[in-house]
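Shown here: the complex without one of its protein chains, the others still in place.
Right, chain A next:
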Amino acid sequence: MSTNHPVSEGIILKIENVNRTYIDEDDNQVEALQDINLSVRRGEFLSIIGSSGCGKTTLLRLIAGLDKPETGKLTLDGEEIVGPDPQRGYVFQQGGLFNWLTVEKNIATGLKARRVYKKNKDLISHYINLVGLTGFEKAYPHQISGGMAQRVAIARALINNPKVLLLDEPMGALDSFTRADIQEKLLELHKKNKTTMILVTHDVDEAIYLSDRIVIMTPRPGKISEIMEVNLPHPRDRGSTQFLAIRKEILEKFHLASALPQPEYTI
């Protein structure tokens, strides 16, 4: 690994032989995930990419404990995942903020839910500062921009000091400038906190720019087709030849992987 992030040894998250099927509206069985095996290294930035319907969000929800696999198991540091837990922070694409709470109260939610608010009050201003929202403590979600809202969501997950931060297309609904801004913030946080991050995205450039490894998934059934290492030093230049070479490689694989015409639907 030639990244700037010091990645400590060991596997933090293990996904073994996981299968998940759904019954869709027309009573068809849809295999959202088939035979998923994946080991996530401690402290790495891992991206999962794939077209819509490849099961990447389903996989992330399984890791979060918001959904259960039919067969197989997921373990975090040897402990089986059975439900949601503050050890695994989750950032939704959008709409996850509590609109009746101010920025600072949104961020404090985890402390209150875990009943450790009184002891850890000081953390709130630390995390507000960390995501660059100082001065917006008393603002309500509808008063801030989409990019700021996502930074609140990230800080809210991080205040629990999770072992893994799960990011479900957190930049999907943002314009490209705001997106770049959040990407920088994520890299900065990753460097500072050394939290393991798993990002689901459909943006190839974003995945290359941020990740140590990229998991490529293909749909119907949702499968991991390939895992790529991104051996580029940070900060990465999106226009550099190496960057573009990786980009080309991924896109080609995608093309190969999804060469057969498939019906278009989303899980």
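By our rule, contacts are C-beta pairs under 8 Å (C-beta built on N, C-alpha and C of every residue); 3 or more make two chains touch, one makes a residue touch a chain; residues count from 1.
Heads up, the rule we're going with is that contacts and distances are computed from a predicted model.
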Chain left out of the displayed complex - its UniProt protein name, from "Transport permease protein", "Acetylornithine deacetylase ArgE", "Putative membrane protein" or "Formate dehydrogenase major subunit": "Putative membrane protein"
Touching the absent chain when the full complex is considered, from A:E16, A:D85, A:E137 or A:E226: A:D85
Option touching the unshown chain, where A:G43, A:G110, A:G147 or A:P170 are the choices: A:G110
Among A:L66, A:A173 or A:L244, the residue in touch with the chain that has been omitted: A:L66
Missing-chain contacts mapped onto chain A: 64-66, 83-86, 88-90, 92, 95-96, 98-102, 109-110, 112-114, 140, 142-143, 153, 156-157, 160
